Structure formats: structure tokens, C-alpha cells
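What follows is a short report on a single structure.
A single protein chain has been omitted from the complex, and every remaining protein chain is retained in its original position.
Presenting subunit A:
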Amino acid sequence: MRLPLLALLAKEPAHGYELKQALEQTFGSAYPSPNIGQIYVTLGRLEKDGLVRSVDVEQSNRPNKKVYFLTADGREALENWVDEPTEGPRVRDEFFMKLVLAPLTGIADRMALINRQRRHYLSLMRDLTELAERTDPGDRVALLLIEGATLHLQADLDWLERCQEDLVT
């Protein structure tokens, strides 16, 4: 969560709760509603690393609140993040390990492993399909994220089919 928080702070200084709200507003249902404690922990670490600083702002009738802002180092970290190409997800090699190794030990046969994995992917796909149906069509960020997950899952299933063709005799 470090870099998204830096990005939000690059827009304007904010306190922890405002950052939580900004994340929710930007990503809608596409983002796991961030835990406020997690946000404060991350802000603390960013401050320790010199990427943000904070000032105490007095509030009437309430405890002071800490407003965070980006430092020059923070801005540089953010720019580096934006400039770098992003690693894509890799093949899920844990399943592949099972698929290749388990039959050698006689624990399971490959067809059974592939069938179980296919069922699992399909039930994830069903969750995504239902979620897309329940998501407000105006929430384009959430829908794009769901579509991305759907496409990855489809690729996993296609790959499973290739494993079936080549490894199950």
C-alpha cells in the first residue's frame, strides 16, 4: 500500500482517515476496503524512511490529528514507481509443481489434480461473474479490475487444458 498512499499524498496532504476514504472513492468495490490500522502502520514506516513527514494539527474538542505530506524523497520514490515497467503475474507454478511431482510419488493422478483445479478456477470465475453483475455499471475502475481478473483466470484454464493434453496420456 506504500506507493498508492504516496500517490494520494502527492495530490494533497491528508490524514490517515482521509486517505482511507480517498482509496475507497477511487477504487470503489474493486479494492479491499483498507484497514485504518494498516494505513497508520504504513504511514509510520513511510515517515521512518523519510518519504513522508507529518505535522500535528490542533482540533477543537478533539485530539490533535496528524496530517501527512510528501517529502522530496517521497516524490522521487513515487516517480520511480510510475516510470518503471510493472512485473506481470507469473504462471502459478505451485499447482504445476503438484502436477509434475505428485504422480511420481503415487499420491494423486494428474487427471484428478487437473479436474480439481479446473473446478476451483470455475468457481472463482463464477464469483467474478456474479460480482460483475452486482457492480454498478458506472463503477468502471472496479469493472476493469474484475475483467482483468477474469482474463487471467481464463488464461489459467487454457493452460490447464494444455497441461491435460500434454501430460495426461
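Following the convention adopted for this analysis, contacts are C-beta pairs under 8 Å (C-beta built on N, C-alpha and C of every residue); 3 or more make two chains touch, one makes a residue touch a chain; residues count from 1.
Methods note: contacts and distances are computed from a predicted model.
Peer 1: Considering the UniProt annotation of the chain absent from this complex, which name among "ABC transporter ATP-binding protein", "3-phenylpropionate/trans-cinnamate dioxygenase ferredoxin subunit", "Fatty acid desaturase" or "Spore coat protein JC" applies?
Peer 2: "ABC transporter ATP-binding protein"
Peer 1: Of A:41, A:55 or A:122, which one is in contact with the hidden chain?
Peer 2: Answer from the full complex: A:122 touches the omitted chain.
Peer 1: Which of A:8, A:39 or A:142 sits in contact with the chain that's absent?
Peer 2: Answer from the full complex: A:142 touches the omitted chain.
Peer 1: From the list A:41, A:57, A:97 or A:111, pick the residue that touches the absent chain.
Peer 2: Candidates A:41, A:57, A:97 or A:111; residue touching the omitted chain: A:111.
Peer 1: Which subunit A residues touch the hidden chain?
Peer 2: Answer for subunit A: residues 1-4, 27, 29-33, 111, 115, 118-119, 121-131, 135, 142, 145-150, 153-154, 157-158, 161-162, 164-165, 168 touch the chain left out.
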